[in-house]
Each structure stands twice: as C-alpha cells, then as structure tokens.
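Here is the structure we will look at, set down as structure tokens.
What you see is the complex with one protein chain gone and the rest in place.
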Amino acid sequence: MSKANPGNFFEDFRLGQVIQHATPRTITAGDVALYNALYGPRFAVQSSDEFARGLGFPHAPADDLLVFHVVFGKTVPDISLNAVANLGYADFRFLKPVYPGDTLTATSEIIGLKENSSRKTGVVYVRSRGRNQHRQDVIEFVRWVMVRKRDEGAAAPGDQVPRLPDAVEAASLGVACPVLRMDAYDFALAGSTARLADYKPGERIDHVDGITVEEAEHQLATRLYQNNARIHFDAFNAAQSRFGKRLIYGGVVISLARALSFNGLANAFQVAGINGGRHVAPLFAGGTVFAWSQVLARAELSGRTDVGAMRLRTVATKDRPCADFPYKSGKDYDPAVILDLDYWVLIPR
Amino acid sequence: MSKANPGNFFEDFRLGQVIQHATPRTITAGDVALYNALYGPRFAVQSSDEFARGLGFPHAPADDLLVFHVVFGKTVPDISLNAVANLGYADFRFLKPVYPGDTLTATSEIIGLKENSSRKTGVVYVRSRGRNQHRQDVIEFVRWVMVRKRDEGAAAPGDQVPRLPDAVEAASLGVACPVLRMDAYDFALAGSTARLADYKPGERIDHVDGITVEEAEHQLATRLYQNNARIHFDAFNAAQSRFGKRLIYGGVVISLARALSFNGLANAFQVAGINGGRHVAPLFAGGTVFAWSQVLARAELSGRTDVGAMRLRTVATKDRPCADFPYKSGKDYDPAVILDLDYWVLIPR
Partner (left out) sequence: MSKANPGNFFEDFRLGQVIQHATPRTITAGDVALYNALYGPRFAVQSSDEFARGLGFPHAPADDLLVFHVVFGKTVPDISLNAVANLGYADFRFLKPVYPGDTLTATSEIIGLKENSSRKTGVVYVRSRGRNQHRQDVIEFVRWVMVRKRDEGAAAPGDQVPRLPDAVEAASLGVACPVLRMDAYDFALAGSTARLADYKPGERIDHVDGITVEEAEHQLATRLYQNNARIHFDAFNAAQSRFGKRLIYGGVVISLARALSFNGLANAFQVAGINGGRHVAPLFAGGTVFAWSQVLARAELSGRTDVGAMRLRTVATKDRPCADFPYKSGKDYDPAVILDLDYWVLIPR
C-alpha cells in the first residue's frame, strides 16, 4: 500500500467518475485578511461588514475568487497533480455567498477524456463543485487540463469531449446575491458613481495600476488554498522543469486582474459567472501585472431592479501597461498578454 | 466619463473641500495577525485579550498604527496618488480604541494649499479623520504632501498655509484609553518593570534589534491597508522613477520603529498622539531598520492615576545600529536616519 499520493495519470480517470476531494476547509477572517494583503481588492461589499449589512447581507461575504481558489486547491491532488497545463474554464457559476465560518468541501465529476495524438498526454474535462456545511453548492465550474500518462502504452480511458456552453446564461446569474436594499448603497463609499447604465458595450477601460509579484507572495497564496501543485513552491525541481523556475498559480493572476479592475469597475462588486478563461502565458516572480477590460454586454436579471449583470473581458498583461489595450493581432495574442478572461459581474442598476 | 481614477492634481483641490474617501473596512483578527507577522510587536495590551480585559478593555484593541495605516490608505486615492513626497504630520491624535469587528471610514478636509515656486507642484495640507461604525472619530491627523500639477499653467487653487500646533497638548491625550485597573497590570507579563517615573527627560534608549524588510513584506502590508500608491507595488514603473525601484510605504518604517521600541519601552502600550513626523530618507527592500528613542517630556493626565503620558523622539535608521544614537550633526541628519518621529505614548504611572 503506497501511502503517499502520486496523483492520477490520464489513464486512471474514467468517464462519469465522481471524486470526493480531501481536506474540508473552514474559511475565516484570517483567510480574508491574507486575500486582501495578497491582492489589494477594494470592493466595498467584501471589505466592510457595515456596508454589506446595509444592503441585506448578514455581513461581508468572502471574495468570490477566494472561494474559487479554495475549491480549486482541493481538486489539485486528484485532478491535476500530473498536469502539463491548465487549459481552460467554462460554465463557471457562483451559487451561494460564502461567509467566514463556512466550511467548504469539493467534488469533481469526470465529464470528458481525450487522448492527445502523441499518446503521452490526454485532456481531462472535470466539473467541480464546492459545497458548504449545509450541503448547498456554492460554486460550480468546468475546467480541462492536459494530464500526463503514466505509461504511453496504456489504453486511452475514453474519447469524449463534452459540449460546453459558450457563455453562462444571464438568466442563471445572480443566485449568489440576495436582493439588495439599493437605497443603502453608498456610491461615495464604494468609490465610483458608475452604474450598469454608465457602461456601454464595446467600452474599454484601462485599470492603470500594476502589481509586481514576489516568490513569497504567490507561495503564500497557493499554500493558503492548500493547492499542492509542486511547480508553484519547489524551486529545486522547478529548476529542471521546462520553465526552469517556479510557475505562479494561474489563480493569482485572476485575482490580481480582478483587484486591479476596481480602478474603473468599483461597483462591480460580485463575480457571478465565468464564461471562459485562458491562461495565455505563464507568469513568474518579478513580473508586474497590468489589466484592462472591455464591456461585452449588459443584461437585466429577471425580476430584479437592484442589480444587473455586465459581461466583461478582462485582459491581464505582464510588464506592459494597458493604456492602448493590448490584446491580439490576428489570431495571435500580444506577447505581453497572460490572461484572457470572459465573465459576468453584478453591478447596481 | 472616465471610469478609472487618475487621482487629484494640485489644481483640483479647494480650500475647505471635504472628501469622503472610498472603501469602508472592517478590521478583523486576520488584520491583527498580519500586523504582528509584518512587524513583530510585543506590547501585552494588544497581544492578549486576557491582559486587556484584566485592565478594563473589552478585549485587546487593534494596534494604533494599524488603525492609522488603514485610514491613511483610504486617503491615498483622493489625496496623494499624484504626490511627489509625503512631507509631514501634525496634530495627530488617537480618539477611541478600535477593536476587531469595527468598521472604519475616512474623510479629509483640505486645510491649506501652497503652490511651489516651480509652478510644477504644490503642497496640500489635509486634516483626515477615521470614524467607526458608531460615527465616532477614532483618529484625526494633519498631513501635508507635495502634489504634482496636471498643467503647469493652471492657476493656483489657493495660497494658505494652516497654523498647526508644535505638539499635541498633553491635556487632550488619553481619550482613547479607558481608565485602567492598574492592580491587574502584570509587569512581568508585560516584559519590564519600568513605569513613567523610571524614564527621565533626556534619557536615550537604544532599541538594539534590527529588522530587514523584503519586497514581499512591504507589499503585503501596503495592500492590506488598501493603499494603492503605485510606487510601492509596481516594479515596472518604479524602474523609471527617480528611485529606480519600489519605495517602501513610510508607514512601514513607523510601525517597525514602534515594534522595535518595545525593547526598552515595553510598558508604553499605546500611542496617544503624534506631534510631528518626518520621513527623512526613503527605505528600499533589503534595508535593515534600527531605532533609538529619547525621552522628551513626561506629563500627568488630568484626573488619572493609572497612566501618564511620555513624549518621545524615536529615530529610525537604515543599516546602522543605534548604540551611539545617530541623529543630526548641525542641521543635517546623519545619512543613516530615515525617520524622525515626535510622539506621545501612554505608560503606567
């Protein structure tokens, strides 16, 4: 009986398999403080119990992306310990707010498997769910990762690519946000007067600021999420990897881009869903992250007059300010782009 | 409508203008833990709920300087995003204790404006106030900063330098400290037997220890305070600044000097007011901070026999131990000095 977990290889997965991930985790005010110190978000709802209570939350919810990172971290030992790359996200929805004191567990279902032509790797599609102590789903997302085979000669465990929606339907958004008392929403305290109607589809916003990431910072973040992917912490083995150094967990880039986006999107207080996301290029310590966003669409939420949804593309770059909105030339990304994220936020109407 | 905040330039300010700053912030046990990890303070009142309760606090108050940093951080996007230098502090008082769970907001009033002769910059004097969820002021301070003009040709928005007191009057001190049951004050647990009467005006104390600051540390600190001054986090743009690298937020130096001062001032458990402070020289990552203090004065607090006030000058240096109390030669500071802080502490009588 081998006691240490070698992680699953491509041929270990089965279509329809459901995996209960280890290590339940209670989210605390300590996690929230570390999240703040690591990324510097300034959205009022997550920052202030008073502000949140005024609107109708019991108190300030945890940042949506902290919830994501914790749930994602739980999936790593079973899903992506032998991953070559995290390829994408889809059908990603936040379903319930999470508050300090809540305890999260995670499960994943294998919904697709596709061996690569090299026969050295395959793509695993998983639908992961995070659940609170009341057995309520708080987050659900699909991701697909390229995973090594243990044995090139092993038979492929399946050959099915799941159909995934191009975008989360607007009709399904907002379930993680109680109906808010908008007369209590203080736009001066929130940092901007811009509401949903002030953003026009097509509009682009440079978030101006940049944040440099140090090795200690991304290591602290990744361990906080109990994500044990060794490429993030183990400089000794990373020196022999294709990067030659430690790779920053992609979730750090998502959280930095989201925190930077406050400068221009101060009232977009909740991430409601992620339509698709791609880590276009890796980030390493010493790099400075910048970001810009484009408004893709606006949507009303059925029966709600308090908040609406806004679809955004947020692009993060490395060592490249975004005043001229770097993105693609033709099909190729600008070499500075590291993240291309298409998602929905909630914002006061 | 520009969505991203470019910050105010000198000509944007008006005398008497009052600014409500964004992002209310609930202080938590997580913030306190990070404060401890960043600076290593050891004052018993802030470290132990039991010690604090024994004296008459409901439980351990947050470190005074954590409160300062959070309130200061809120003022940055409106006051000093385009600052060249933070010039000084005056009339700085702590008015109520802050406990984990309290939510802070901040406002600033423009009390002085003075264009520099270059016409490229001007000095802005602001009185900033931090308030808790009960609308009680918890801190108040004046600072003045040199701010760039957007347009050299713009008219000066005013020409008034406020009168500021040389020192906070002793009679106004102590309001943030409840009357304490001093029979419960355990001097062994607090780390020293020295009370107010044991310190003589003129006495100098070398705090002996030194603390080196890493990039990750000061970045975590500054983001924790939601201070978005880019020079502290953005190595890419900092490389083109006059420093050529990231500058450590001056508040980090104040907190380090205060934490170091425990070794010699263990019973000086509360900062009651700051008479004046000057960041004499910048600090960069890799520098080691040392400190020494001189007793400037002692004062009784009207009607109180539990604690008295002691006026101190604490001097912090960079890469220079302080056994010989480096300060000034003539009018010039010793080149190692980075902070000159004149303040009042409370200490058992």
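Residue numbering begins at 1 within each chain, and the chains themselves are lettered A and B in the order written.
Simple rule for what comes next: a residue touches a chain if its C-beta (ideal position, glycine included) is under 8 Å from a C-beta of that chain, and two chains touch if they have at least 3 such contacts.
Keep in mind the model is a prediction, meaning the values are calculated, not measured.
Q: Of A:246, A:279 or A:318, which sits in contact with the chain we cannot see?
A: Looking across A:246, A:279 or A:318, the contact with the absent chain belongs to A:246.
Q: Check each of A:11, A:31, A:63 or A:206 against the chain that is not shown and name the one that touches it.
A: A:31
Q: Hey, which of B:101, B:162 or B:191 is the one touching the hidden chain?
A: B:191
Q: Quick one: say which of B:34, B:126, B:139 or B:280 touches the chain that got left out.
A: B:34
Q: Touching residues of chain A against the unshown chain: what are they?
A: Chain A touches the missing chain through residues 1, 3-6, 20, 22-26, 28-31, 33-34, 77, 100-101, 103, 105, 133, 214-217, 219-224, 226, 228, 230, 233-237, 246.
Q: Determine and list the chain B residues touching the chain excluded from the picture.
A: 28-34, 36-40, 42-44, 47-51, 60, 188-192, 194, 198-199, 205-212, 214-217, 263-266, 286, 288, 290, 319, 321
The rule is simple: only the chains that are shown with their structure count from here on.
Q: Between chain A and chain B, tell me the centre distance in angstrom, where each centre is the average of that chain's C-alpha atoms.
A: Going by mean C-alpha positions, chain A sits 36 Å from chain B.
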